[in-house]
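Here the complex is missing a single protein chain, while all its other protein chains stay put.
And now, chain A:
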Amino acid sequence: MASEDEVSEFLSQNREAAAWVEAVRGECESDKMWRYRREFILRNLSDFCGPRLPPLHSNDRALDRVLAYSMVWSNHVFTGCRYPQPVMEKVLEMAGNLKVKDAPVHTCRDDLVSKVKKRGIASNNEGGLEEPSKKIKPIEEMKVADSSSTKIQEPPRHETQVSSDRDSGDLNPCTSATQRTDTNLGNCETSQSSQPVSTTDSKPAKSPAVAKSEPIAPQEKIALVEIRQETSTKSTLQSPIKPPRKLTVEDTKERQAFFNRLYKAVAWKLVSAGGFSQSLNHTELLNSCIESLKASLDIAFVPLKELADLPQNKTSQENMVCELRCKAVYLGMGCGKSKDNAKAVASREAIKLFLKKKVVVRICKRKYSGRDVEDLVLLDEESRSVNLPPALKNPQDLL
């Protein structure tokens, strides 16, 4: 909020500017929204309109552009709108380190709908819009940088600082965070992630987003700095971070053999245990079977409230989610009051799979932190469409 004080100080010293900026306030903007947007406008005004305040109501194009960007930013932060990527990039750049601590949380229409339909939805930006922005960006960025230091005496920005800001935004992407600390890039990501996974041309541009959302902290910052530099030198195409690996049939075939063996092992184990029953220790059973095949059971836990895709009111007291994987293949998920509970439920679900005629490894789309990713999933042969819960770990990391 330090910068906000600066703004009010600046305005109290500069009556003319204060009156001027009040005139562009939206009629029905709340005080909070306006405070932030006012700062956004003041910061960027001189870049667009020169050092002097443009006359009001003159349909000055430069001024209108600033206003438009301020609205884009405000709509994005406060109302949850997403704009085409080039617009988003530009606006977030203009916002600089203007941070909103307590922005409301919204669910976007695409997320809402795709949550219902459980499938990837392309947002309809055609990608053709990216070129013009790329041309302009470096210049604009410089302008932003020096304007912000001249106009309102804000601390000079460093690349690292910005990137760490973004970093914190990462951990709380727009849809899942109950409270956002930073809206800068966390949102940018989610807007990117609504793009189709399948279209090939949009992929390179998307790679930073995918890489960033990995919850590995230490390398993260370095990667981010790199990305940052890239975007400024507009060479997103040669990203050092590998693009998401496309899962192929080979991946499933590779693993199918193992799971066939596991199927047999579990079946035998069950027979020796006197058949499936609720009273069995499913975790132990599963684990011993997997270990007998020289593999290991990967168990991941996440508190339920961090999985934004799940209905929160339903299971308020069940607060741990457990995901079981083996050889990067998803076996099952469970939810319980404690980790042990969740694990037991998850392994029971997994064992149930092995009661069916045959198990197969398939590539399925599922959610991971609000976007669709491909994942390897162990399924009953006969099941057709499955509603998979969102993944706890990024399947891409596990490969």
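Please note the rule applied: a residue touches a chain if its C-beta (ideal position, glycine included) is under 8 Å from a C-beta of that chain, and two chains touch if they have at least 3 such contacts; residues count from 1.
Simple rule for what comes next: contacts and distances are computed from a predicted model.
The protein name that UniProt records for the chain not on display, among "5'-3' exoribonuclease", "Vacuolar protein sorting-associated protein 26", "Putative trm112p-like protein" or "ATP synthase subunit delta, mitochondrial", is "5'-3' exoribonuclease". Screening A:21, A:45, A:72 or A:290 against the full complex identifies A:72 as the residue touching the chain left out.
Contact between chain A and the absent chain runs through residues 26-28, 30-33, 57, 59, 61, 64-65, 67-69, 71-72, 75, 78-84, 86-87, 90, 104, 106-110, 112-113, 116-117, 119, 121-125, 129, 132-133, 136, 191, 194, 271, 274-278, 310-314, 352, 355.
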